[in-house]
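The complex appears here without one of its protein chains, the remainder shown in place.
Order of writing sets the labels: A, B, C and D. Residues in every chain begin at 1.
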Amino acid sequence: MSFALELKDLRKSFGKTEIIRGVNLAVTAGERVAIIGPNGAGKSTLFNLISGRFEPTSGDVLLNGHRINGKRPFEINRLGLSRSFQITNIFPKLSVFENLRCGVLWSLGYKYTFLKFLANLDDANERADALMKMIRLDRKRDVLAINLTYAEQRALEIGVTIAGGANVILLDEPTAGMSKSETARFIGLIKEVTAGKTLLTVEHDMGVVFGLADKIAVVVYGEVLAFDVPEAVRANQRVQEAYLGSSVADQQAGGH
Amino acid sequence: MEFYIISILNGLSYGLLLFMLSSGLTLIFSMMGVLNFAHASFYMLGAFFAYSTTRVIGFWPALIISPLLVGLIGAAFERYCLRRVHKFGHVPELLLTFGLSYILVELVQLVWGRGPVDYRIPPALSGPLFTLYGLQFPMYRGFMMLVALLMLLSIWLLLTRTRIGLVIQAALTHPQAVESLGHNVPRVFMLVFGGGAALAGLAGVIGGNAFVTEPGMAEAVGSIIFVIVVVGGMGSLAGAFLASLLIGIIQTLAVGIDSSMLGGASMLGLHITPDTFGYALWSMRLSQVAPILPYLLMVLILIFRPKGLLGTREG
Amino acid sequence: QSGQTVKIAMIEGLSGPFGNVGQNQLKSWQYVANYFAGSHNPAGVTFQINPFDSGGSPQGAVTQLKAAIDQGYRYVTQGNGSGAALALSEAVTKYNERNPGKEVVYFNYAAVSPPLTNEDCSFWHFRLDADTTMKMEALTTFMKDKPEVKNVYMLDQDYSHGHEVSKYFQLDMKRKRPDVKIVGDDYVPIGKVKDFSPYVAKIKASGADAIVTGNWGADLTLFVKALGEAGLNLPMYTYYAGVTGTPTALAALGDKTQVYVVAYGYSQTTGDLGKVVEGFKKKYNDDFYTFAIYNGIKLLDAAMLKAKSIDPVKVAFALEGLQVPSFAGDVTMRKSDHQLQQSLFITKWEKVSKKYPYSNENTGYTFAPVKQFEPYVSSTPTSCQMKRPSQG
Amino acid sequence: MRSNVYQFKPLNVGRFIIWSGFALALVVAPLVFTSSLSQTMLCQMGVAIIVCLSYNMLLGQGGMLSFGHAVHSGLGAFLAIQVLTLVDAGTLHLPVSLIPLVGGLGGLAFAVLLGWVTTKKSGTTFAMITLGIGELVAAMSLMFPGVFGGEGGISGDRVAGLHPLGITFGPQIQLYYLIAIYTFICTGLMFAFTGTPLGRMLNAVRDNPERVEFVGYDTQKVRYFAFLIAGFFAGISGGLAALNFELVTSEVVSSYRSGAYLLFTFLGGATFFFGPIIGGILMVLATVVLSELTRAWLLYLGLVFLFMVMYAPGGIASLIMMNVRVASFGKLRPLLLHYLALAATAFVVLVGAAALIEMVYHVQLNAGQGSGVPFMGLTLDSSSLASWLGAGFVMGVGIVLFEFTRRQFARKWSAVQEYIEKETKRREAL
Partner (left out) sequence: MLKIDNLHAFYGKSHVLHGVSFEVHPGEIVALLGRNGSGRSTTAKAIMGLVHCEGSLRWKDQETLGKKAYEIAHSGIGYVPESRDIFPRLTVQQNLLLGQKGKGKGSRWSFDDMYRMFPRLKERQNTEAGVLSGGEQQMLTLCRTLMGDPDLIIIDEPTEGLAPKIVELVGEYLKTLKERGISVLLIEQKLTIAMAISDRALVMGHGSIVFQGTPATLRANNDIRKEWLEV
């Protein structure tokens, strides 16, 4: 069978330090995968390699069977892969609505046109409005992104990410800095908006991880230590040592 | 042969002069990211101050005093004008210095008139340093080169021996964070800008009598100094130094080369007559375009190595 | 016409790079106008000169021309920068075509570009300065008698003015002294060069024994300065060493420099002009060096007397071929191209002496006349086909 | 200034009113200002408006700080004039009224060429490349008399070709209406541009280029296309200028020009679409009228910039919009009185300051030419201490009064702002 996303012996070094050391991962379409691992393990870097922000030193990235490494981010995005950022990365001086619409435009095939009016692009506007409702920001339609609270900005971050309707979505610590209640709501939101899509998400909050993921990939020192269903991963001895095995984790996990 | 030796020598000295002119700008531009269009005006100010102070107390004291004065003015400008707009980004800062340059040149004309002033090289430094193939090498040029090197040294010390460089670089992106670590960011900015202005002033004191001290002198050096900073690479003092020498030498040597593309063309068997299309371009002699080579160089560098020669980062 | 006032608009760069030159010339116009307001003017008209700042740019000049016309000026004058001059001449001609009955006359007192009185000549344009062809005619005549001149090096600003200087000098020299070699013919972008020492080195290498340049402003002084510093004191033949500021800069170089200037006058003159120069100095403590202005007023005055009117058209026709006595013999406004025919002088930059006491910009130096050429000597043919309006 | 990006979307009625108002202004202007000078100025304003708007596409909407915009308007102008001379010679049959388009194509052509290089980069690097290219072109334009006509430039005669229904473009007024039409259309088109996908992505690129790449757009392409369009309109303005002056000299590509575009666009207000229109008008007023009124105009200009940048970095447009905002909350009336007071006191300060400056200039420039300084009707005597003290006194009093009223105003203003803030919060909450 073919996979939505497949990494083959992926490697990346910055200078002489090798950060990603041969990652192999195959995600079937429609799966929700959580990537966990200690800080600096290489999770975000992994995302950067997949989304075309960095170019792999060696190895391959396959999206729906096509080789995409070496492509520029926008090319990859057009192939139906979209990502969010760990450190919020939106259009600060555009309103919430405009932010979302920017995310929508290309996927609706408007390209670089300057012969159509945005105001008349009903499909784009409707989609943007719909997204706005989804991420519960319809109240702040015309507020500039900088003036949103942190949590709201995170929500917008996700909104922009899913706007293009990509079928493979990467989320880098979507719930970072949110209160439990927010987080809970957010998990719901994410489930809702990524329904039927392939989702990869980096998380440290075990609550989120176990609440969200069909499968968990544990990355440690640039290698995949384990890739399996949550129960199995939690049971995995090496994972316990390397990452979990702490009261905090248990509490968080227990939180659900 | 001897022509080239002399040219190299001239090139070096001219390069050092360029560095002297641009060192202050390098400091401000690379550290604060401010495109200070008034830099040349500070240079002019230095020259005119020197002219006046020299008449009263002589050249040597002027060498100290006028840069200080210019520095003060620069600092004041930062304190009362630049600081206000800093938060609005680089364009307003740039325009502010733009406006300042207008004002300074007008004020200078009000005080010292619209023509050149008779600001001469001190007797102690006039006359030849040595003679080479029947051409004298003026002592004052030697002095100029010396000062340029001293400038280089002092800035280098400032950057490496103190944390000022770090503080400013950090403050450019996260001023609040730097302040809450206990650094008085505004003061540092003021010092740096004042320092940069003072360097420009010093350059003025020395360039003023080496060349002509007139209200037009600011415009004359105007953009070339940016070229140097950019070619050298933003944030790189060594780069600016290298760029100065490079440009100095290229430009000087080019003056000596009278060949044009015609030669090359005929070599390729092309035969071009005054009525071939673009003959003017073909027949343009290298010596003729020498003075605008720096701009060409800059454009090329920016295209192929946006970091600049020794730059660490883009833009 | 007697008792009437004639307003002349002076459209010039009064601010910016050449502001100082313009300012000086404005004062010169006004001074001469007042000077003649008294006894000295047969026609009995009073001239009133008002400034219009063009910022020195051609388009600025054209715009200011419009302003002047609105305010009812029928006489305009300008000089600095042949570019602006060509623009004005064009604009005036067009305006006169399109607005018969409201004609405007243009006096050019310093722009020396030959086309103005050749292919681009206009009935409404009168040149009081001597154009480059004339200046070079005179200069070459002077140099041909100097046996020591064998190898000439030329350095000019890279724009029409410079190109013309180089072109006409070489033409004339080839004619008069075929043996003289042009060992260098270089151009510098105007106002861009700070350090001329590379050029000095080149000149040295070329083995030149004389230099000819049309440079002005900083491009001249920096050049001379570099020569002095390198101890290469070759004689230099040039145009604009007398322009505001340049003498001061020259003086700073001491005695060794040998600078010759070719012009249609010099500051040592006695008589009427002498008084003007003296008075001007007293009043403004500044040099009066644009002698063309003196001729300008004199010509206008005479023309109005002749035309018995101050109507521009009549005056223009009256000016054609008009001859008036001036500070150095008579001058004639040639009918065929409106180029003033006048004596030219070669002067040399040297310390003031009893013979030549006038001190330029109080530097203790002066331009001492070394040779005078009668008008016919430096007179040059013209290719101008003048389109004249119907008289009346 | 609350919002840095201006989303123009009033009810279309409002929009309709604004545009027809603009059109009306264009039509009646020359009927109000009839002198030939004011008509040339109006023409120049039209030209300036177009070029400033096109420049703001780069600066305001694309965040691209260009120091070489004159290259495009200028080269456009040169192409236009060359074509015009062909038309004059009769070798080419093209209605004069279309020549500006030729200029536009010229501007576009060079944008295609140069933009390819420049838009590869952004930020300071972009700014510096444009600076370099600008300097190069400027220098070249003097070196090739063949192409650029040397110092004299190239001149043509716009009264050429055929004259449909007696329109020769000889009289300034006819040309004015041509320019007016172009101005209106170009402004319309450029405004329309801000409402297109490309226009919006351009803003996005300005704010956060990296993220743009992750929503499927190639930032370089976005910048490049914007650059082309800007170049095109710049070229049109160049072509119009060529027709207006019937002369194009190398000054049109000078870096000084590029600088002026930057300054006045900013002064007008780069953050609002209509800012550059104000900027363009100011540019002409400053260079023509101001220089006519006083010799100190450069000084005044410099001072104005200094103060504007410091106290209204959003340019005049932002000042206007602030008050529009206040008005929309029905809070403008109470402020009007303050404005009146401010204006009055500011005027006093100006009079004092100006008097001083004028006298200084007088002393410096035409000393010996009598000590009388004509100043707003009356004549000051620069030699008498009295008039110096007088001027100084006026200025001093002015400053005191101004400061006083300013404080009052500031208090009122912040009160109003507070109200508006609450109001908006409340509305959001609805």
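Just a few scattered comments:
To be clear about the criterion, a residue touches a chain if its C-beta (ideal position, glycine included) is under 8 Å from a C-beta of that chain, and two chains touch if they have at least 3 such contacts.
Just so it is clear, the model here is predicted, and its values are computed rather than measured.
When you scan D:Thr294, D:Asn323, D:Ser383 or D:Gln417 for touch with the missing chain, the hit is D:Gln417. For the options B:Leu146, B:Ala177, B:Ala238 or B:Ile257, the residue in contact with the chain missing from this view is B:Ala177.
Of the residues in chain B, those that touch the hidden partner chain are 163, 166-167, 169-170, 173-174, 176-185, 313.
Across the interface with the omitted chain, chain A contributes residues 14, 36-41, 43-45, 86-87, 149-151, 173, 176-182, 184, 204-206, 243-249, 251-252. Where chain D meets the omitted chain, the residues involved are 414, 417-418, 421, 425.
Just so it is clear, only the chains that are shown with their structure count from here on.
The distance from the centre of chain A to the centre of chain C, each centre being the mean of the chain's C-alpha atoms, comes to 76 Å. Rounded to a whole number, the gap between the C-alpha centres of chain B and chain D is 30 angstrom. If you average the CA atoms of chain C and of chain D, the two centres end up 37 Å from each other.
Contact of a single residue of chain B with at least two other chains is seen at positions 109, 113, 288, 291-292. Residue positions of chain A with contacts to 2 or more other chains are absent. For chain C in complex with chain B, the residues that touch the partner chain are 17, 19-20, 23, 158, 186-189, 191-195, 197-202, 204-205, 217-218, 221-222, 225, 229-232, 244-246, 248-249, 251-252, 363. By the touch criterion stated above, chain A contacts chain D in their complex at residues 51, 72-74, 77-78, 82-83, 85, 89-95, 98, 101-103, 105-107, 110-119, 121, 139-140, 142-144, 160, 163-164.
The touching residues of chain B, counted against chain D in their complex, run 33, 35, 81, 84-85, 88, 90-92, 94-96, 98-103, 105-107, 109-110, 113, 223, 226-227, 230, 234, 279-281, 284, 288-289, 291-292, 295-296, 298-299, 302-303, 306, 314-315.
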